[in-house]
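Structure provided below as structure tokens; questions to follow.
A protein chain is absent from this complex, but the other protein chains hold their places.
For chain A:
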């Protein structure tokens, strides 16, 4: 109870600082935050193309600007001026609305992310965060859940089968993976005893949650890739199956908006992961009062951590093949959600024991260790699954063509015969030539 109150007290100061912001400062922060998404999108697109190019042994874009670094700017200028093609069967109102619905929540999400500690902007003390709510974590989640509407409606409004399939996949995907993501976040909330992002970062001063809550972190990482429809979970836009998925029928500016939404969502989930698990704006191994954690430096640490996660996204795309849809659902419902639930119960248990106060960390570790050993021993007692052992070798129908057991491999092959014949004829001609030469000599 006491830590909860103490943290509430601290966050009051953080929230109060934000509440004191004059209007110009709020507007300035809002504009900067609005720009973070699009600017990072531009950087990410060219970065992704270059990095994936390097991973596949090709140069990537290298024409526009030095090392092709201005490629996305050229694309960004080009896209809005392309022709808009609107399908005849499209539901026009929803068709126009969908890209907007996809983009706007994505741009809102960054508002609740703390980018740094207390700083002074033009003499005004403030916190590098647009808004601090007691439940800012939910703001990010709500943004994600509304953003899916954009994709689903785009798929439906296009009035053609492939986009519809993409939209349906996306809906199912996001709903399933939001559950796993929520479970991972609950673990953090239980440990930090708060749903406010600023508090969660400050609660990590004693240790970042990515190693304290490793299972939560892993579940979050997987589900964040699923949530943003990125490879290997990019089933809603699987180009080998669905042409372009939900945005097949979109062109010009509206297509650009979907692009913007996708990359901004990547930025948001990475920023969120940084906040929840990687200590937010804090520098590793130093206390909150170290000069490295004061002033504007933390913004750099924050973006560095985020860049690592974004690189991970690109790395995944360059490495892994796309999941099949049923495998993907199986992973979500049969692995991530149960694992998240079990882990959640464990966390709650540990917290309950901790809050009792009579038990030390050592005791928890010892008892936990004993419990794990017992569980491992119990699993050893489970009889191994019998594999039917028959000597028959599958002749056909094993899924892979296998030659029959009594296959006679001929000693000679047509090729070896031909080779032999060739060698023979060569020898004969050589012999003929030599006899000719010899007879010549005789003469």
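Everything that follows uses one rule, which is that contacts are C-beta pairs under 8 Å (C-beta built on N, C-alpha and C of every residue); 3 or more make two chains touch, one makes a residue touch a chain; residues count from 1.
Note that in this section contacts and distances are computed from a predicted model.
The chain that is not shown carries the UniProt protein name "NADH-quinone oxidoreductase subunit J", picked from "NADH-quinone oxidoreductase subunit J", "Sigma-70 family RNA polymerase sigma factor", "Thioredoxin domain-containing protein" or "Spermidine/putrescine transport system permease protein".
Touching the missing chain, out of A:32, A:168 or A:292, is residue A:168.
Interface note: of A:195, A:224 or A:238, the residue touching the hidden chain in the full complex is A:195. In the complete assembly, the contact with the undisplayed chain comes from A:138, out of A:17, A:138, A:218 or A:292. By the touch rule set out above, chain A reaches the unshown chain at residues 4, 8, 11-12, 15, 91, 93-94, 133-135, 138-139, 141-142, 144-146, 148-149, 152-153, 155-156, 159, 164, 167-168, 171-172, 174-175, 178, 195.
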